[in-house]
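Only one protein chain is missing from this complex, and each of the others stays in its spot.
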């Protein structure tokens, strides 16, 4: 069994091997001005195992915009309370299309194909507004508790930047409302959604938080049960099928772990029963996933020889 | 650990529980006359574990038309020899559409989204025609060896029935040829494809054959390595993402196992490191998957409390 | 040549012939509560010929909500001032899809296929906001002048009703803004659009207004040139190809006249060099066109033996 030091040096070794392949590939997300300002050269990775080993490499303590990674957390909170009734308003099938497409929505009468698409995540926010007085505060509380980092917060300038350019999200909200699948005010839904996407966390924070999925609902960090085992299993299944936009197949094929990416450059992945890992590198491929992040995870599961398959 | 007798009685118990829920639901495939003639009331299930336990219930020895299940086998044979070059001609992404759709093909210039769609499987047959003198014989040889049943063969009347009604498959072949993605003669490609789909196997045969995926490439039946570990892992990933048409997400969410269904009513599923299982019940839901088969596997993984997630 | 009295009795005769065929067919538009309250049994028709004959039958003096018919007028005003530059922001091709679809927009990067679709008409409103201080007042002024009816106005309760349910139009505006094809404020664009659609006119008003298209730009009512001949010709071509949503082909085939329909139940049609005609009957077929209105025009051009073809 690898010690924490072994893991850290394995990470360094893998980084040394894959960084040259990623060099010059991908572009930092630029559709939100604030995101375009990040340092494209940063790289961080952090893993947390079920038996409590923790190891990182690079900028693993640097907080970045988690963006779509938050969709897994909002979904988990909504599913915990709504249960199977949630699926009346959003599906669990991979979409075969881009993350902000409206085409599928029109074919399916305003029901998003899955909760990892922007449309689906907006419906989940609408659901959270029925369940909580302050969904944003609830998500932050959840992330602070599970990561053990009480300083987790959203970045006001990123949130403002997203709001100012969020026309497509407003279009999605009003389009779904025309089918009766959004109930709260447009500005409320989009406002909370933009703040949620602007939450900043480090690789270490993310690996700690997502470790409860590896623990099938119980956090190896706190020892506490966070969600039931069936809930953990189901969220993990959804990450596998829908976590990487229209590159989910490629990710399953090459990496073999459930996970979720964000256009901030982060990817978090989970090996149920084993560990959670978060990796960060801002340049994205044209599907919106971190180039170096995916290479790193691919090399890792190849070397370790383990995946969920 | 459950004995073979325990497993058999668990299967009986699960069947007793889910059969009433499935009663009256679904329809036997009728687009091929020969398939429409099966006895809709048959039910069989068989599992083979990595440590050699084997147990079944019901009509597990009854051979039925495996249909699309064969696509996993043809893909495995093509990938073993072609390796990554294969993906120049077919993708690995879930399609979000029906199994015989041409729409996606036109968007993607004749490259099928994945090899579990009819279009993708036809490309794989075209590839096998370059690799083997007689791809049908090669597949049969592979199935006989891995299942340990030398009598595995295709059903001539089903194959003839498929050929006589296979206009859509001819359309797919000629459409892909117009993009340069089919190289062999139309009648040859479609003829072999129809015979492959008409292969008849029992649940027991299928569970034994697919147990090498559970064994990460090594068959627990024969002890021999059938494919490399990376190959087994990759085929399993593709089954997870693409094995159930546009119900892949639902299957991952409810069952949590990689697998493949066929319109003959069979489903085969794999828990890597644990077991392979095949279940048979002809009535299909409108996505083309066995109604009772899915209910059975869902109940099984819920009771056993184990899945890949 | 038919006298005005001949024409009026021809209208009565045609109505007697086609009304039974339309009986019980179609539904009054109900997506806007105010529109659902109209009397479904009303029927009116009015024609105005180039040589100044005018004749009507039924409720031809009853003002109704012109809805999408206004799109021809807004387009004419925008084209008159912008000329060919207008086509950078909207196309002239039939869409082959529904009037409020977003699918095409996504394929074409936010450029609506034509100005008779809601999306295209919203872009035209955005253009008018650059050209005029008060586009609504400008359109009303134009309609009052060309119809000779100074009382033409919009219906405040219909406009309010449209605004309250106009989520889809807001979605279209924000979606196009995400592609840079809308420049003014969402509420301004949608607000003016809803008021424009709520303009109320009678068949007589509409036939008089549209007679300048029959006069190839010169109004037979006032004798004044309203638009240039090329402008009249081009607007008429667009009506022919795009004036009846995805029933444009059917309308050209059966009626053979350029025209435009509205979900209020009105249809206006033009025979260049001959006459303009407006017909009104609220029940719509599932493509959104007046059932009895189309039957009436079809019978008229069949009896008269004249169309543009």
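Worth pointing out:
Letters A, B and C name the chains as they come in the text, with residue numbers starting at 1 for each one.
Just so it is clear, a contact is a pair of C-beta atoms (placed from the backbone, for glycine too) under 8 Å apart; a residue touches a chain by one contact, two chains touch by 3 or more.
Computed from a prediction, not measured in an experiment: that's the story for all the values here.
Touched by the hidden chain within the whole complex are the displayed chains B, C. Touching the chain that is not shown, out of C:91, C:135, C:264 or C:288: C:91 (per the contact rule at the top).
Residue in contact with the omitted chain (choice from B:171, B:224 or B:303): B:171. Considering C:135, C:166 or C:258, the position touching the chain not shown turns out to be C:258 (whole complex). Although one chain is not shown, part of chain C still touches it, namely residues 91-97, 104, 113-114, 229-230, 232-234, 236-238, 240-242, 246-250, 252-253, 256, 258, 272, 302, 305, 307-309. Although one chain is not displayed, its contacts with chain B can still be listed: residues 101-103, 105-106, 167-168, 170-175, 177-178, 186.
Criterion: only the chains that are shown with their structure count from here on.
Computed from the mean C-alpha positions, the centre of chain A lies at a distance of 32 Å from the centre of chain B. For the pair chain A and chain C, the distance between C-alpha centroids works out to 48 Å. For chain A, no residue reaches two or more other chains under the stated contact definition.
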